[in-house]
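For this view, one protein chain was removed and the others were kept in their places.
Take a look at chain A:
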Amino acid sequence: SVNPDLGSERQTASFSVERLTALLDGGAEQTRIRRAVVEAIESDPVFSRENQYFQTQNERYEAAVRKAVHLQKKMHEMGWTEDGPEYKYIYRALSGDVAFLLHRVFMRSISVLGSDKQIAKWIPLATQHKLIGSYAQTELGHGTYLQGLETTAVFDTATQEFILNTPKISAMKWWPGDMGRSATHTVVFAQLYIHGKCYGIHPFIVQIRSLQDHSLCPGITAGDIGPKMNFEHIDNGYLLLKNVRVPRENMLSKFCEVRPDGTYVRQGSQKINYFTMTTVRISLISDEVLTPLMKACTIAIRYSVVRRQSKLKPGEQEAKILDYQTQQEKLLPQLAAAYAFYFTNDYLQELFNRGYREIQRKNFDMLPELHALSSGFKAVITQHCTAGVEICLRACGGHGYSLLSGLPSLYTKILASCIYEGENTILLLQTARFLIKCFMAASAGQPVPPSVTYLAAVKHGKCPAKNKLDFLRPDIYIEAYQHVAVRLTSNTAAKLQDLIQSGVKKHDAWNQCTVQLVQAAKAHCHYIAVKNFAETVEKLETKAGIQKIMKHLCDLFALHGIFSNTGAFLHDGYTSAAQMDMVTASYLDLLAVIRKDAVPLVDAFDFTDKSLNSALGSYDGHVYQRLYEWAQRSPTNQMSPAYEKYLKPLLHNTLSKL
């Protein structure tokens, strides 16, 4: 039975939860397929995550390998294929708790960077798991800045081999997943040298472990990099190469080739490759970033209607903590952000599909815009969602701190997304570079890509809102966001020019403006997210209450952004002090409105209890019973050797014998 405190929340939903779920999935048929995949995975005990919170790093790793191996069998059994409609739901159903994710990156990099001959040789081996691959790019001393990598690959014409070396400690490969213990092969990125000349970074396939007994190959030192905040199940590894020789054919050579005599040949355009790398940033948003935030919201909001604390009215029962305005103000903006970025992600996916079609037709015009959007949104969404999960964690008070709540592991997992696939600050600066360039072009009357045409239309008006209800009009708040984005970009562009004109070197001027540039890039993305949310709401079906509740969330997302950054909107007087009071009033009113639908809104995300793996967030709301039962399963509740060894002498006052 369902806890009545949670059950009653579902009675009053203003919209159809099932319809909203279907909308998120992209149709009822998709929902059906997704649920079938989840059901198949969760009913299989090999994939269970039941005791995950009690396991050591070694146990987690072993379980992940076991699951990865079992998955092959399962897919075969179920008739799921890599290009079938079920495939994209598998990872979500496993909650990412599986090994060999880098094996897929290994395969993709060969497909993208390898010649036809290389693809024909390696892909079948990898598909059949005759070998296990990894992808070794990051080094101890270098991450995002690829040109700085120090691993070397020297071509030896005499033997037709490349000799790979780790010349110093900071050049050691560090972090690649699956490499610490599992991988037999890896794609190593190294500086290519031919006849003493450096040709820059190139990819090489290197075997690191024996296919017979898994021992390390000669010249290879490899291992696990030790405990991290999360990803205990992944063996992130280090790799040290000492005069490791690989045949000339092992350099991935779709774009560059080294001929037997050492001639270096460039071929084809790398732009498509560049595009592929850009898509990776977008592809991680759904599973690695949105899902954790949606789960965290589900847990925190369900718990907040079960938890009661203090009284709101004398003589009444203690109130649900979600009835407190301060609790609403913590959680509901996160919920709105989850929906906002869900739709942003749809927008980006569509844009990238279009970009892909253009590129196939050899039209590369969209690339700079796609690059800027993917960099900026990767940074903005990961940062926003990471902060959101942490807010959910802390909003659950003491119990949120227990691993059994599920929130600490969601948090430690999502926060890694702020670092991998490009450090966020660096990505925002790439977006900023694009913005400045487009702003200059627009000012000079040149055409600019669609997402930045607004930069040309600089208006110096004032916000026209007259009362608090005006701030529930998308045209009003979209324009406010647009104004801020334009102002930040144009001010920074002007500042840059001033500095350069006053004799400051270009790169110094750039560094002196980076704080502002980051703000401009964020404002640009925020503007697009708000605009896209409002446009999505416009197009939604009006039936079943969907459009109405989504409009509320859109308003909340927009007004929360203004409320938490009032300075940007007040600056230059676009919004007046009195208008800011209206924003606050409308914003706080919305909290009470959305409060009523909070539980149905997280129910619509449709996470099973097993996938939430949380004592606080399960569908039936039996929080305390579950917490008590799970705690009793903890291995710490078996008798600890500490009693006999230390506590007993302590209690018997025989300390001196220690």
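In the analysis below, contacts are C-beta pairs under 8 Å (C-beta built on N, C-alpha and C of every residue); 3 or more make two chains touch, one makes a residue touch a chain; residues count from 1.
Here is the rule we use: contacts and distances are computed from a predicted model.
Asks: Which of the following is the UniProt-recorded protein name of the chain this complex doesn't show: "Osteopetrosis associated transmembrane protein 1", "tRNA (guanine-N(7)-)-methyltransferase", "PREDICTED: protein cornichon homolog 4 isoform X1" or "Peroxisomal acyl-coenzyme A oxidase 1"?
Replies: Going by its UniProt entry, the chain not pictured is "Peroxisomal acyl-coenzyme A oxidase 1".
Asks: Of the listed residues A:Glu29, A:Glu318, A:Glu350 or A:Asp609, which contacts the missing chain in the full complex?
Replies: Considering all chains, including the one not shown, the answer is A:Glu318.
Asks: Quick one: say which of A:Gly143, A:Pro292, A:Pro474 or A:Gly561 touches the chain that got left out.
Replies: Residue touching the absent chain, from the options given: A:Gly143.
Asks: Which is it among A:Glu50, A:Glu350, A:Asp365 or A:Asp572 that touches the chain not included here?
Replies: In the complete complex, the chain left out is touched by residue A:Asp572.
Asks: Given the contact definition stated above, which residue among A:Arg34, A:Arg181, A:Lys378 or A:His483 touches the chain not shown here?
Replies: Result: among the candidates, A:Arg181 touches the missing chain.
Asks: One chain isn't shown here. Among A:Ser170, A:Asn363 or A:Asn467, which residue touches it?
Replies: Final answer for the missing-chain contact: A:Ser170.
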